[in-house]
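For reference, the structure discussed in these notes is given below.
Here the complex is missing one protein chain, while the rest keep their positions.
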Amino acid sequence: MSEKSSDKSTTNNDISTATFETFETAWCPGCGDHIILTCLKRALTELGKNPHDVLIVAGIGQAAKTPQYISANAFCGLHGRALPAAVAAKIANEDLTVVVNSGDGDSYGEGGNHFIHNIRRNVDIAHFVHDNQIYGLTKGQASPTSQTGHVTGVQVNGNINIPLNPMLLALAMGAGFVARGFTGDPEQLVALMKQAILFKGYALLDILQPCVSFNKINTFTDYKSRVTPLPDNYDRSDLNLALKTAQIFDDKIPTGILYSVEKPTYHAQQAALADGKSLVKRPFKLSAVKNVMEKLV
Amino acid sequence: MSEKSSDKSTTNNDISTATFETFETAWCPGCGDHIILTCLKRALTELGKNPHDVLIVAGIGQAAKTPQYISANAFCGLHGRALPAAVAAKIANEDLTVVVNSGDGDSYGEGGNHFIHNIRRNVDIAHFVHDNQIYGLTKGQASPTSQTGHVTGVQVNGNINIPLNPMLLALAMGAGFVARGFTGDPEQLVALMKQAILFKGYALLDILQPCVSFNKINTFTDYKSRVTPLPDNYDRSDLNLALKTAQIFDDKIPTGILYSVEKPTYHAQQAALADGKSLVKRPFKLSAVKNVMEKLV
Amino acid sequence: MALNILIGGAAGQGIDTTAAILEQLLKHAGYYVYATRDFMSRVRGGHNFILIRFGPDRITSHSDRIDCLVALNEESVQLHASQLADKGFILCDSSIPTDDSRAIHIEMTNTAKDLGNPRVFGSVAIGALLRLLSLDLVHIAETLKRHVPSSALDLNITAAEQGYDMVAPRLSEPAGDYRHYLTVSGNQALALGALASDVRFYAAYPMSPSTGIMEFLAEHGKDCDIVVEQAEDEIAAINMALGASFTGVRAMTGTSGGGFCLMVEALGLSGIAEIPLVVCDVQRPGPGTGLPTRTEQSDLRFVISAAQGEFPRMVIALRDQQDAYEQTIRAFRLAERYRIPVIILSDQYLADTTSTVEPFMLTKSAAEREANDNQDLADTTPKTSAFDNGYRNYQLTEDGITPRVYPGHPNYFAAADSDEHDELGHITESPEVRHQMMNKRMRKLDKLKTELQEPRLIGSPKCKTLLLGWGSLMGPLEEAIALLEKDHPGQVSALVFGDIFPLPVGQLQALAPQAKRLVHVEQNATGQLASLIRESTGISCHSGILKYDGRQLSGEEIVSRLKGEIIHE
Partner (left out) sequence: MALNILIGGAAGQGIDTTAAILEQLLKHAGYYVYATRDFMSRVRGGHNFILIRFGPDRITSHSDRIDCLVALNEESVQLHASQLADKGFILCDSSIPTDDSRAIHIEMTNTAKDLGNPRVFGSVAIGALLRLLSLDLVHIAETLKRHVPSSALDLNITAAEQGYDMVAPRLSEPAGDYRHYLTVSGNQALALGALASDVRFYAAYPMSPSTGIMEFLAEHGKDCDIVVEQAEDEIAAINMALGASFTGVRAMTGTSGGGFCLMVEALGLSGIAEIPLVVCDVQRPGPGTGLPTRTEQSDLRFVISAAQGEFPRMVIALRDQQDAYEQTIRAFRLAERYRIPVIILSDQYLADTTSTVEPFMLTKSAAEREANDNQDLADTTPKTSAFDNGYRNYQLTEDGITPRVYPGHPNYFAAADSDEHDELGHITESPEVRHQMMNKRMRKLDKLKTELQEPRLIGSPKCKTLLLGWGSLMGPLEEAIALLEKDHPGQVSALVFGDIFPLPVGQLQALAPQAKRLVHVEQNATGQLASLIRESTGISCHSGILKYDGRQLSGEEIVSRLKGEIIHE
């Protein structure tokens, strides 16, 4: 796939997917994470991004190893804590393209509080959740999105928690861009990634990603039979339609952009960022600090 | 109010609001917390609860001082951490009536992750959020529910975060009971508290509570002019209606029960609790442990 | 004497199951078996191995010298052939290219394929290995039954039999009499201790290498009446444990260092609210995510002083599987007796090492409640109000210990408060009450100190060199002392701490003055035990043997480093 996509490159920046290089991964053969990585490289390439201006941020988990496998700036932080680091990096240097790649456990479980509150901040980053409905790296416990009844080594009698619905949750928190993809449809996935990155504001892309080792229920075949792309005439600006669509997760799973409406971003509203220049590039303002001190006389 | 309600007591348990006693509080005169405390005592009294079987759990904040001011079992834990302690107490002793009283910052800010995930557990507790749209105890910074533009000592240019909508969020997480009250309507509030406590499963009651010291925008008068009780014929079982109603928070603020549909509770589904006897009251099963050990030979 | 098998392969090749079956077969043959695991933090690929030592006598350490290398892939041969002892051999599939003369190539893969299930190749290896070790196939069926799905049982037995016929006996080792002992890992022994203590609630968030505790308890949750709850994060886990404990059940949480970080604030809640709590930290190398599946002893100073402010706590380091069981029971007792948090420090080495252990003592007494923990308090003081009815949750007592009641008591209210409070549990700002409450809480340490357990002395008290260690290094130190006995009889001994905070100093202060050299042996970079000893006693070690690459010191490695770095000095 990476070979093909480099031909597609529409930029004049001399950037190809190869620019983002391929590293040996530690993922299982057949894992959906491989597809996501490939699609990520394609999306960045097709958008003409210079790898040096791209920052991939992750927490800890299988999905969270993504930054290790791509030639770009990389921040592999703590389990559950990708978002705070990512939004702050973007706040400090808005010239970066900031993408978070992390797992469902990382993003919605340990990191749940950051998930809901960073939607509220609406910092212009893209958040790609590799949603395998399981904790992969720790060998198969239920994640927040695991389906009811899923039996694991901890949920020995089946998961009894109401599964977290990332689409509905993001909409309820006021997210401007809410989408779902599937590793079984890489063309759609690349398109979704590009739109999420281009979206001005926080963009959530939840990606159904089969875990071949620990999720024997939500397999590639299972997803394939349920996944239904949203129709072309779907109205992405209708919140109530989105709230209804988001509730569907049974024999049908809608994929595509459920909702997309831009709202004022963090950068547009934060007074200290008003002049539009990246914080990291501004000179020190000695005189302003002097003024502050003089007020204390 | 506490005098009146004791007359109303419908129980034969010899319990009156006075049973729950009155302590000197450290709250500001005029604070909505006083009303909530009074209503809580009335609700418990009218439900005929024996104070010794009631456990009030809180985090830290002004609202979270509630357990200090009522004769009942009290757990004043850490800021943001009321829910985990409360649900575990209920899991261990289902004979207790467990009520969480805490602030909007405590419940939705520091405690946000517990909020979303405990909805998923559906343990049978009532959660009363004293929502003053501000951090009271720390002297007036924006809380997750603070309105856009609210100027405070930290949000010096006005709050720029999208306000958290507790009703919408709880519905998105699958909560079975989602309601809003207001200290300006104590009769309704008592009724809502009683229904929340009686509801089998996790019940959220968000209470608009004016903070006279630090929230000069969302005052009693402001709320009074906006609050609109839901009509009698409102269909509490319609999730899409609830999702629509929950979006309303402007010149009108709907109060009452936005949604109420029982779902299987934690206790009904947790295999170890299947026999219905409180964990804390069960005898030790030496033979079962012996069996476990013998399997390792 | 003992033989040492190394089974090596990639993650996902099933070496864990193969090893578990072998361990059981060896124990059934009467051997003492000690198996350590060296795993990477990945699910497929990479290189993992398990070392299984067995023999007629007790074994307490792994060893890097191996007798049988069972190589499930080529890499295992390359990496481990050099560790082979003189008479050792390599057992591997015929497809693995190696010109090592010690290699015994057999048709594992093809046999399995011919049998119709490629996954039974491990059983072929097991069968062959048994023959090479001069053992029989008597227990093969009952053992395989416990590890493979019943549909695949017959096939696996056939595979083992075919493997058995492929080779001839090579080594033989006298057996012991351990048939009826347990095979138990540190995590399992700890979980068993919790079960024996009548734990009713365990909340945790998955984290290597502690997850095994949660999984073991969950497996038996329904039968033993424990709720095992997977929390949304570690903060929830510990606050849940406190909420449950507050109601009167015994409750516990477990994690590794990174998760423990998130529990720190609630540790203080346990301290000030005086809610009994048992927390287990199964250490792995830090800082940060570090090396998730490897071992280290570097959280000691952290857990001793974790949380703002000051409150009494106890830290017990587990030294082996036996200790894991007994000290967990003791942890529950002491947490309840003193109404304090007790931290159990384990580590990946102990957690994942399975050992042959005499069946644990299991009596009702471990589940019995402490004296201060009762619902039948005498109504001694007059009732002044519904709240102040004579019972005081934080009554100032001479030893600092206040009897507890639980919610639901017909006469009294239970109260817990994280703010400073008076005897009733009400918030106070009084300097006098604050002072008294601090003193009351800290006073508990005075009594606790009287029941500390002194470290275990291995070897003679009249040694020249005294090694100081703690926790899971006990086994390797024991082997080291035994090895040193040969060349240097009576010269080197070891003192190994289990109770580590507060530090019991009696034995140390008695032995230290006459030893010429004090050498601390630790799995960390800064010598945390040594600094704690200096802080507590003023005694300084002369040198240290430190290892912090994620791998445990073996008895042999301790000896060679002692000779290389210390004794020649």
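Each chain gets a letter, A, B and C, in the order it is written, and its residues are counted from 1.
Note that in this section contacts are C-beta pairs under 8 Å (C-beta built on N, C-alpha and C of every residue); 3 or more make two chains touch, one makes a residue touch a chain.
Owing to the predicted nature of the structure, the values given are computational and were not obtained by experimental measurement.
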item: Residue, one of C:Glu161, C:Asp419 or C:Glu556, that touches the chain absent here; value: C:Asp419
item: Of C:Met438, C:Ala482 or C:Ile566, the one touching the omitted chain in the full complex; value: C:Met438
item: Which residue of A:Ile36, A:Leu96, A:Ala142 or A:Ala175 touches the chain not shown here; value: A:Leu96
item: Residue of C:Asp86, C:Asp99 or C:Glu429 touching the missing chain in the full complex; value: C:Glu429
item: Selected residue (touches chain absent from view) among C:Asp16, C:Glu107, C:Asp198 or C:Glu265; value: C:Glu265
item: Residues from subunit C at the interface with the omitted partner, ascending; value: 40-41, 46, 235, 256-258, 260-262, 264-265, 268-269, 271-273, 283-292, 294, 296, 298-299, 301-302, 304-311, 418-420, 429, 431-432, 434-435, 438-439, 442, 524-526, 531-532, 534-535, 538, 540, 548-551
item: For subunit A, residues in touch with the removed chain; value: 19-21, 23, 26, 51-53, 55, 57, 60, 65, 67-68, 71-78, 81, 83-89, 91-93, 95-96, 113-114, 116-117, 270-274, 279-280, 282, 284-286, 288-293, 296-297
item: Where the unshown chain meets subunit B, residue by residue; value: 26-29, 60, 62, 76, 78-80, 109-110, 112, 135-139, 141-142, 144, 153-157, 213-214
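Simple rule for what comes next: only the chains that are shown with their structure count from here on.
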item: Contact pairs, highest-scoring chain pair; value: B-C
item: Between subunit C and subunit A, distance of the C-alpha-averaged centres to the nearest whole Å; value: 38
item: Gap in Å, rounded to a whole number, between the CA centres of subunit C and subunit B; value: 40
item: Residues of subunit B touching at least two other chains; value: 113, 116-117, 270-271
item: Overlap residues in subunit C, where contacts from two or more other chains coincide; value: 221-222, 228, 232-233
